[in-house]
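The other protein chains are all here in position, but one chain of the complex has been omitted.
For clarity, chains are labelled A and B in written order, and residue numbers in each chain start from 1.
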Amino acid sequence: MDTILSILNATLREAIAPNTAAVAIAVIGLNIHFGFTGLLNIGQAGYMLLGAYGMAISITYDIPLLFAVLIGFVVSFVFSLILGLPTLKLRGDYLAIVTISAAEIVRYSGRLAAFEDFTGGSQGIFGKDYQGPFISLSFLGSGRLTLLEFNYTDVADGARWVQVLGLIALIGAIVGAVLLLRSLKSAGGAVLAPMSSTVRSALVAVALVLGAILTVVVPAYADRDTATDIFSRVVAFVIFTSIMLAVLFGGQAAFAAWKTAKGRKAVLAGVLILFAVLAIFFTFPKTYDRTGVDGWWVRMIAWFIVGLSCAVVFLLVRSPWGRLLRGVREDEDAMRSLGKNVFAIKMQALIIGGMFGSLGGMVYVLTGTVQADSMGRSLTFFAYTALLLGGAATIFGPVLGTIIFFSARILIREASGAYIPDAIMTNSQTEQFSYVVVGVGLMLLVIFRPQGILGNKRELRFNV
Amino acid sequence: MLLAPLALLMGAPPANAVVLCLAQADQTGCVTGTVGNRANPVEGVDVSLLDADGVEVDSLTTEADGKFSFQVTEAGDYFVSVGELPDGLEVRPPAERFQGPDGSIMVTVALGGSVSPDLNVRSVDFDAGGDSFGDQIIQSIAQGLRLGLLLALASVGLSLIYGTTGLSNFAHAEQVTLGGMVAYGLCNVAGINLWVGIVLTTLICGFSGFLQDFVMWKPLRKRGLGLTQMMIVTIGLSLAAQYAFQFFVGASQQKVVVRNFDVVELGPIRLTGMSFVAMGVALVAIGIVGYVLLYTRVGQATRAVSDNPALAAASGIDVDKIIRMVWVVAAGLAGLGGVFYALVVSNGIRWDTGMQILLLLFAAVTLGGLGTAFGAFVGAIIIGLVVELAGPLGAPGDLKYAVALVILIVLLMVRPQGLLGRAARVG
Partner (left out) sequence: MSETTVGMADPAVRRQLMADVAQEPGSAKPDSILSVDNITRRFGGITAVDVNHLEVQRGMITALIGPNGAGKTTFFNLITGFDKPSSAGKGAHWSFDGATLDKTGASAVAKSGMVRTFQLTKALSRMTVMDNMLLGAKDQRGESLMRCMFRPIWSGQEREVEEKAAGLLERFKLLEKKDDYAGSLSGGQRKLLEMARALMSDPKMIMLDEPMAGVNPALTQSLLGHIQALRDEGTTVLFVEHDMHVVQHISDWVVVMAEGQIVAEGPADTVMANPAVIDAYLGAHHDTDLGDDDLLDEGADLGPLSETAADEEGSPPPESHDEGKHA
C-alpha cells in the first residue's frame, strides 16, 4: 500500500507541475492549429523555444517582464509569418514538413556557439538570469505552504486508513462525475440558457469589487515581507478578479441549470469534480515554497494561464471566426468558393496557436533553464499525444490530455521501477520503457479512440 | 513488432561502462557529458568533479564512448576538470561564464535534473586548415555524393510509400536506425562476417516492412483510418521505436564493426574504401529499383497504384500486394542505408541516428516532388551535396542541416509541387 501511495504521490506531483501546465498551454495552441483548423504544425516546440528565448533574452537585457513577454509573442508572430507565407497556400503535408524543419533550425541555431552570448549555446540560459522579475511579482509571501492545510494527517494522526479512505472517496467522485457526464453527452443539446445583459454586468461589477478586496487582503494575510510594488498588485487584481468572475458566472450558470433535470446532473458532476480535487489534496497534500523558483507561485500562475487560455479559446471558437477555422479544416476549396480568404484564416490560426505555443514556452522555462534541446521534436510529439488523448477540437481536451499524459508516464515509470525487478529492467530502462508505452499508447489511441477522451465520436464517422 | 528481431539478437543489454546517472526529484542531480563528440568520442581521459571549494567529489576515466556521469546529492555549483587528452587534441576554452579555476568548467546542478558542462574538444591545429579551399570543396562534393546516395536509399522508399499510400511515414528514420542496430547486433555482438551481416540486415529490415504492413498498415487501411491519423500513428511508432532502441542497446553510440577502414586517396578526395563500396552498392540498389519501376509489370502496377489506387484496383491490380511489396522494399532499402550510414558517415549507430536524418529525408522527398521516386533520388543527392558543402562554405556546426531545410523552404515558395511533381485537380 505504501508503494502505491508513494507512486500516486509522485504522479500527482507531476500532474500539477508547472511544466505540465506549460505544455498544456502549448497543446491548447496546437489544438487551434490541428484540432480546429486542421493545420499540421509539427513544430510547436519551436514556437515554445522561441517564446522562451524571446522572454529570457529580453530580461537578461533588463527589459521589464511585461515587455519581455510581449517580445516573446512578437517573435512567435514573425515565426508564423515566415512559416505561413510559403506554405499556407500549399497542401497540408508541406506545412508539416516546413514546420518541423523550422523548429529544428531554431533549435540548431539556439545551440550554436556563435550565438552563445545571447542563447547560452548548448548550455542554455540559466534560470537565475531571468527568473527574478517573475518571482518578485509574487504576492504569496515567503515560507512554505501545504495544500490542503487540512489533510489526512489531521485525522486520526494520519493513519493509513484515512489515506485509503481519501483515495476511495476520490475514485468514487471521479467515477460518479464521469458517469454523469456520459449520461449527459448521450442526451445531447445545450444545458445553458443565455444570460441577460443586466445580470451579466452586475456579476462583472461584483467580481471587480471582490477582486479588489482580495487584492488588498490576501498579500497581508500571506505575510509578504518585501514591499508590494504596483505590478504585483495589478497581477493580484487580475488573478483575483478572474477567479471571482469564474466563480460567479459558474455559480450563476449552476443556479440557472438547476431548474432542469439535465442541468441538475451537470451541476452535480461539477460538484463531484470539485470534491475530487479536494480529495486529491486531502489524501496527497503537497508542500512547496510559497514563492521560490519552484513553488506555489509559479504553479498558481501557470495553471491560471491555462484557465485563461481555455476561456480565450472558448470565446474564439464559438464565434463565427471559429466556424471559419472548422470550415477550413473540412474543405479549403469549398471555403474559397464561399468567398472566404482561406489563406488569411489559416494565417490567423497559425499566429494565434503559435502565440499560445510561445506562451507555453515562457511558462516552461520559469522553473528551469532555456535549453534548446529541452524543446525538441519529442516535445511536439508529446503535445500531439496529449491533444489526441484529451480530444482534438474540444475546449478542455488539451488540458485533460496533457495532465493524463504526463502523470501516466510517471505512473508507468514509478510502477515499473517499483514492481519489476532490476534484473529485468534497470532504473534507466524504466524511463525508456515509459516512453515506449507512450509511443505505443499514441498509436493505439489514434487507432481505437481517435476522438480522445472528450472528443465527439459522431464527428469522426466521416473521414475527409 | 519491430523489436522482435532486435530483442532476439540483443539478449541482454550490453553492460554500460559508465553507470548512467538518473536524477531523482529532490534527491539527486547529475552531471553528464561526453569527451569528444558522438561521432569521435575520446577514450581514456580522466574526468573529475570538484565541488565549489575545489575538493574532488568523484572522478573516472572515459571508456570507448567518451561518456562520463556523476551523481551529486546537493544542488549548487560544481567544476568539471578534464585530465590529459591524447596528442593533437585540446579542450576548447568554455564560454567565460563557465570558466572555473585551472581550466575547469563550471556547472550548476539542480536536484532532479541533469546538466552537461560546456565541454568541447578540438584538434590542436583546428584552424591551421591544411587543404586548399578548392580541395576542400572537392572533398565535400565527394562526401556530399556519399551522403546523398545513402539518403537516397531511404528516401526512395519513403517516397514510394507516400506515392502508393499517401502516408508521410515519420517512422521511416527508425527503419534506418533499425538497419544499423541489426547490423551492430549481427556483426559486432554476434561476430558475423560484415558482408553476410549486411545482406542479412537488409533481409531482416525488409521483413520488418512486411510485418508492419501485415500487422498494422493493411488492417488500418481496411478500417479506413484517415491519412492524418495514420501519420500520427507513425509518429507514435517512431517514438516507441526510438526508446525501444535505447531500452535494448542503451543510449550510447555503438559501432557496427570494431575495426577502422583504410582511407583511399583519389587526388584531393580522401574517403574510406568502405565509402566507395557504400556508394557503389547504393547506386546499384537504386538502379535496380528504377529499372523495376520503369520496365517491369510490377513497376507499372506500382506506378498505376500511385496514380490512382481505385482505378488500379478496378483494372485488376492487387493493390494490397503492391503496397506490401513497396513496404518491404522501402524498409529493406532504409535498413541497407542505415548500415552504410553507420559504417561510413556517423561512425556507429545510436538510438537517434535515424532521427537525425529524418528531416533530410523529408527534405529530399519534398524537394523532388512528393511521391515521385526519381524526384526523391534527385532530391537526396541535392540535399547530400548541400549539407556537406555548407560546412566549407561557412555554415557552422549543425547549421549545415539547417541550410538544407532553408533551401527546401525556398524551393517550395517557387515551385510548390517540388522539382518533379505535378499539380493536383480541383473540383
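By our rule, a residue touches a chain if its C-beta (ideal position, glycine included) is under 8 Å from a C-beta of that chain, and two chains touch if they have at least 3 such contacts.
What you see is a predicted model; the values in this text were computed from it and never measured.
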Among A:Ala114, A:Leu274 or A:Ala334, the residue in touch with the chain that has been omitted: A:Ala334
Given A:Leu83, A:Val306 or A:Ile352, the one touching the chain that is not displayed: A:Ile352
Positions on subunit A contacted by the hidden chain, ascending: 197, 312, 315-316, 319-324, 326-327, 329-331, 333-342, 348, 352, 458-462, 464
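In this section, only the chains that are shown with their structure count from here on.
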Distance between chain centroids, defined by C-alpha means - subunit A, subunit B (Å): 33
Subunit A partner contacts - residues on subunit B that touch it in the complex: 13, 20, 22, 25, 95, 98, 108, 110, 113, 115-116, 118, 168, 220, 223-226, 228-229, 231-233, 235-244, 246-247, 251, 355, 359, 362-363, 366, 370, 396-399, 401-402, 405-406, 408-410, 412-413, 416, 424, 426-427
Subunit B partner contacts - residues on subunit A that touch it in the complex: 10, 13, 38, 40, 85-87, 89-94, 96-98, 100-102, 104-105, 108-109, 111-114, 116, 120-123, 126, 128, 333, 368, 377-378, 381, 384-385, 388, 426-429, 431-433, 435-436, 438-443, 445-447, 450, 463-464
